[in-house]
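Removed: one protein chain of the complex. Kept in place: all other protein chains.
Chain nomenclature is as follows: A, B and C, assigned in order of appearance, with residue numbering initiated at 1 for each chain independently.
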Amino acid sequence: MAEIVTKTDYMPKSRGKLRSFCAAFIHKKTAVASFFFFCLLIILALIGPSIVPYNPQTPDYNHVLQGPSWLHLAGTDEYGRDVFSRLIVGTRLSLGVGISSVLLGAVAGTILGLISGYFGKWVDKTIMRICDVFFAFPDILLAIGIIAILGPGLQNVVIAVAIFNIPSFARVVRGKTLEVKEMLFIEATRSIGATKSRIIFKHVFPETFSTIIVYLTMNLGTAILAAASLSFLGLGASPSSSDWGAMLSMSRDYMGTAFHLVFFPGLIIFLTVLSLNIMGDGLRDVLDPKSKD
Amino acid sequence: MYDLLNVKGLKTAFKNNNQRVSVVNGVDFGINKGEIVGIVGESGCGKSVTSLSIMRLLHDTTGDIQDGKVTFKGENLLDLSERSMRKIRGKEIAMIFQEPMTSLNPVMKIGKQLMQGIILHLKYSKEKAKKHAIDTLKSVGIPRAEDIMNEYPHQLSGGMRQRVMIAIAMSCEPELLIADEPTTALDVTIQAQILELMKRLQSDRGTAILMITHDLGVVAEVCDRVIVMYAGRVVEEASVDELFESPRHPYTKDLIESVPKIGERKSRLYSIPGHVPNPNQMPNGCKFAPRCQHAMEICFNKEPELTSEEKRKHRCWLYQQNNVGREQNLGSK
Amino acid sequence: MAANNLLEVKNIKKYFPLSKGWFSAKGHVKAVDQVSFSIQRGETFSLVGESGCGKSTLGRLINGLIKSDDGEIIFKGKNLTGANEKAWRSYRKPMQMIFQDPYASLSPRMKIKDILDEPLKIHHPELSKETRKTMVQEILDVCGIDAYHLDKYAHEFSGGQRQRIGIARALILKPELIIADEPVSALDVSIQAQVLNLLKELQENYQLTYLFISHDLSVVEHISDKIAVMYLGNIVEISPAEDIFSRPKHPYTQALLSAVPIPNPKVKRERIMLKGEIPNAANPPKGCKFHSRCPHAMDICKTVEPQLKKVEGQMVACHLY
């Protein structure tokens, strides 16, 4: 019914796209807070190693398995290393794995989705059948299978997570492309004699872009979780590295005695993924209001 | 005063980006028993919001009623509790909507949707309700009524769905039927059938109908009395014959003039310059003044009142104060 | 046929398959079935009919947005049938379209100047940026939009203004034929009159030929020279506009005309009320497709499909004549 107001014949004041986006996004307070938290993480990932209070690799056998204190905010591990410093340094590793794998998956998936959605017919059928095969393997299991072949290691985690992201991006982008393709203004553009490539790149892709951004943000959270799970299972980062998942995996042995070793790495993973999900929700409400509640 | 429904000073506003925008602003009109009254106007004039305000159906919108009185059979509907209002809705006042495709529940059988209201309002037993439902379907010209009871809306055509909507609305014998653009989504030949049906129901059962439409043709065909709305206000009210024969308000005149009519081919259509004002940037004075050919200085400064003249009303400075039209009228009295 | 024909359509056909199943197609919707007509230079030829009669599909077939299954499209003496997508792109330059929904037919992410510049970029890449800019400003002026709106987005305009922009986009390539698909049905009455007047003016000034598609008979009467009435994928009558309203021949045309509500309460007419609704296009009645609703149906109508034939200067497909 809000249409009664919006459909009337009037002209809103001219406002730039970016400005109206910012104005709308600012209204989502939690999303903005999450955005700042995520920015902080990015900064830590960039400059973390040079600002940490302790060297994350140097053992200190005089202060082993100490609980949180003012000296060691998140306590120390079994080698007396400062957990807080290790978490900060680990940001680069954990975020890097998530971001690179999702970006890889998103780029490949988006291209496939656009091609599939726009060309249709056998091209679409082939791509979608291949995606169906990938979907037949649940996400993490697909990654585990790939790692079983490639062997454990962070690089292989990136590949595995990227691979399970490809079909899901392809499917989402294809769906959106099909939707956009049916829109009247695309037909209008065809009717003036535009070429297919012009239509795809100048008209269809920009329409799907906001969907991709939202999906990217949300999948980044999932990817970080997946990478952490794989490292936790011992299939990812080497146990000695300061990757969050690997730290959790190592600390399981000290569950009863030094719970802070389990608590803090998990907490930081949780907060990171939470901030990404909240940010994704906010972005979706603003960029893609149709898919909103 | 009218003996069925009286709307006085109705004011409804919508919240848009933290701004209150009046969409209906001081609407007055009434309906007598058994009468067909049309509200006509272009999109955004507030005609649909008026009907939803009467029914207090603005639930899921950002709109709410700010002021006014809606008196139905002596009772102000705006004072009623939600609970008592529910007893009015569907029983005393029923409503049909523009989109027959989406106005029925897609996952519920027609029969159940129809019987729900009958059981609720008429307190019939299930068997009796079913019989009554089938009778109602037959009365709106639905063939195979028994079969249709067990079908889902997507199995019916657009015209049939609108008949089902009318059956649902008429099933509890309401005294007033509000029809919000009931034929806009339908083809002309189907529209003719539905209009015929509504006229028949009105004459058979004496149900009053409030017909909301943008189509002057529909108004001319079915209504007894017409209310013309512009920018959230009633600008003119007259019997259907008077309105088309001698429209008073310049907007009404222009509107009638700009409709292409069959059998009257012209090289140029008359057209109203400009466009409907934005609800949050309303001009001062008369809202139609910027587009009006007869606008005078006062029109831009002061909004005219809705004034009665014999059996009709209009909101225009041309017919007020020491104006010629008014003097002539006074003279004729 | 006369050399004056700008467009000729011969026996064109488009069947849409119904949900392609695993085992077999469930049948076809005969959207456009063996339709022929021709449009002369400078005239307005209208297609009228109710929803699902195939009028919009026909418009898209002529523009090549949908490929026909059979039949010929001859535009400016050239047969366009069977051309590939690339050839179609150049054919579309002199044959532009205007669409029904001005809210959806303009890209939401482009400024008005870019929307209007796009056709020029595609078909006249040789023009300089400056020239193109002047052309865009000129065409906007012609269509009644102030040049200071150039940097705005489509959503900042009202429906009527958007439709003017849509017309400007079609006009900027200096087309000869404009296919207008329900160009005013989404607009309010007062705006509708403005746009119809604009279309008429443009036709006079630029010698345009219109294929005007509409469901609204009163609009069609106002703008057309010749009118074709469609029912379930067929043309049932083609007549000069004056004749079709004064003496409609086909029973469907008669019923359609009498169903239009007239905005004058004094006019009381005998209305021809049609029985039932338009049959399913996937399974139309045999013989004359209209016989199931026709008040004059005879035995022959149930078996033999009538062909268009000349009756007093009008073309009618009906066994009554």
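Simple rule for what comes next: a contact is a pair of C-beta atoms (placed from the backbone, for glycine too) under 8 Å apart; a residue touches a chain by one contact, two chains touch by 3 or more.
In this text, contacts and distances are computed from a predicted model.
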Absent chain [UniProt protein name; select from "NADH-quinone oxidoreductase subunit K", "Glutathione transport system permease protein GsiC", "Heme exporter protein C" or "proton-translocating NAD(P)(+) transhydrogenase"]: "Glutathione transport system permease protein GsiC"
Of A:T110, A:T189, A:T208 or A:S229, the one touching the omitted chain in the full complex: A:S229
Missing-chain contacts mapped onto subunit A: 1, 132-133, 135-141, 144-145, 147-149, 151, 221, 225, 228-229, 232-235, 248, 252, 255-256, 259, 262-263, 265-267, 269-270, 273-274, 276-278, 281, 292-293
Subunit B residues touching the omitted chain (full complex): 55, 57, 59-60, 86-91, 94-95, 97, 99, 102-108, 116-117, 120-121, 151-152, 154-155, 165, 168-169
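We take it that only the chains that are shown with their structure count from here on.
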For subunit B paired with subunit C, centre-to-centre distance based on mean C-alpha positions, whole Å: 32
Distance between the centres, which are taken as Cα means, of subunit C and subunit A, whole angstrom: 48
CA centroid of subunit A to CA centroid of subunit B, Å: 51
Residue numbers of subunit C (touch at least two other chains): 158, 160-161, 188, 191
Of all residues in subunit B, the ones touching two or more other chains: 43, 275-276
Residue ranges of subunit C touching subunit B (in the complex, touch as defined): 50-51, 158, 160-161, 188-194, 196-197, 200, 215, 217-219, 221-222, 241-242, 245-246, 255-266, 271, 273-274, 277-278
Touching residues (chain side subunit B, partner subunit C) in the complex: 42-43, 157-160, 187-193, 195-196, 214-221, 240-241, 244-245, 254-256, 258-263, 265-273, 275-276
Residues of subunit A touching subunit C in the complex: 9-12, 14, 17, 183-185, 187-196, 198, 203, 206-207
